[in-house]
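Here the structure comes first, spelled out in structure tokens, and everything after it is commentary.
With one protein chain held back, the other chains of the complex are shown just where they sit.
Moving on to subunit A:
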Amino acid sequence: MALNELVRRVAGVLPAGAVITDPVRLRTYECDGLTHHRVVPGVVVLPESAEQIAAVVRLCNEYGVPFVARGAGTGLSGGALPRTDGVLIVTSKMRRILRVDLENRRAVVEPGVTNLAITEAVREHGYYYAPDPSSQQVCTIGGNVAENSGGAHCLKYGFTVNHVLALEIVTPDGDIVTLDADDPGYDLLGAFVGSEGTLGITTGVTVRLSRTPETVTTLLAAFENIEQGGQAVSAIIGGGIVPAAIEMMDALAIAAAEAAVACGYPAGAGAVLIVELDGPEAEVAHQFAEVERLCRDSGAFELRTAAGPQERAAIWKGRKSAFAAVGRISPAYIVQDGVVPRTALPNVLASIDRLSAEHGIRVANVFHAGDGNLHPLVLFDDAEPGAEERAGLVSGRILDLCIEHGGSITGEHGVGVDKSRYMPKMFTDDDLDTMQLVRCAFDPRGLSNPGKVFPTPRLCGEVPGVRRGVHPLVESGRAEQF
């Protein structure tokens, strides 16, 4: 079998112990953060360098065997789901920060470095790495690049793609290539970020470092209902303020957080809003007063301001625990990720309420309100017959709502295997075929993370009619060049 033969050859190009074939150990890699999709990989490799990854990929090409990259496996769309007939390339042994260059505000790191480790390496010098997914203690920069991950602060600072200056990649044919933001021509770096491992494997990342802001101020505002909270968000953004973050939680999400971590949010709140401002002191002071006023005008009945890092952490505690916390109020749940234009939030939330009532499925809402990124937590009891199906239905209908309102089926968790079937609802066949032209350019044999993102893989074939040299009209004497 091709895979057996490949395993033998791979062992020859990797250090001892870097090839895992033991079924028990293989099982630890069978899923990512989306645990209901499980596949035991054919073989797992733990390379230590770009050259080793390139060697593995070249062997995969020789045998026509698919490969999947994996960082920390925190992905929530099944992007790192392995293949029984393929190789899983795990970056856990590539965790070095190779260079920190403060003057040029950049760092060069290996793909397995965790997101937070970059900030930790430069924090004492007054710098940080801006994109901050909630999973930042664990998730890798390679995974972030693949998913174009964001975080609570991406409203002001943007996503991974805005903070990566160069990538070293191994192409699906096994070449090591650098994609540099300064290169003229097509922005291949930008196209690679967010491609979910389908265009090759990231082996090195040059990230932009940002200056730690002079001041950070955090406000917690409690409202009677979510409409008032939504109104405050609109007023703040409409008032020309771009906060670092604006997060909202509804009553059910607050109840869960209280049960889990006793965050002590104001009693009786139907919604809380966390607004964080950062930047030059004078600017923040001015804007903060404005935000307070706008929250009050929108009906906030209690405002709390964090006086220091500890109080800030206390305010964030409830929000940060929200996903795990719903476990306290529900035996099982689905974390959804969709986006709507911010102005459509009130409408969409009302529709979610109706869906929830109609199907007898509770939905807790936690969201990045500033950019309309919803994370509805669809709660169900897996012991109750039919509940899981109903929850799945509600969860899917929420994505339909996002599409209907001109939004997106995913704001940060990616398409992976989980949402590929929704892609045709958001895009036409022509859109998807055109995207797959990029895939065909990078990976004509479809070996790099196949079966992800696109519902129907495109057969690439040879490039039709590629012509170099003399134009046929010239050749046939029907035109001349002079």
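Assume a contact is a pair of C-beta atoms (placed from the backbone, for glycine too) under 8 Å apart; a residue touches a chain by one contact, two chains touch by 3 or more; residues count from 1.
As a convention for this text, contacts and distances are computed from a predicted model.
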Among "ABC transporter permease", "Ni/Fe-hydrogenase cytochrome b subunit", "Fe-S cluster assembly ATPase SufC" or "FAD-linked oxidase", find the name that the UniProt record gives to the complex chain excluded from display.
"FAD-linked oxidase"
Only one of A:Ala2, A:Leu98, A:Ala262 or A:Ala282 touches the unshown chain, namely A:Ala282
Sole contact to the chain not displayed, among A:Gly190, A:Pro266, A:Gly327 or A:Pro457:
A:Gly190
Per the definition of touch given earlier, which of A:Asp132, A:Glu147 or A:Glu247 contacts the omitted chain?
A:Glu147
Going by the touch rule given at the top, which residues of subunit A touch the chain that is not shown?
101-106, 126, 147-148, 150, 154, 158-159, 161-162, 171, 175, 177-180, 182-191, 193-195, 211, 213-214, 234, 237-238, 240-242, 279-283, 285-287, 339-343, 368, 371-373, 406-415, 419, 423, 426-428, 430-435, 437-442, 453, 463-467, 471, 473, 478-482
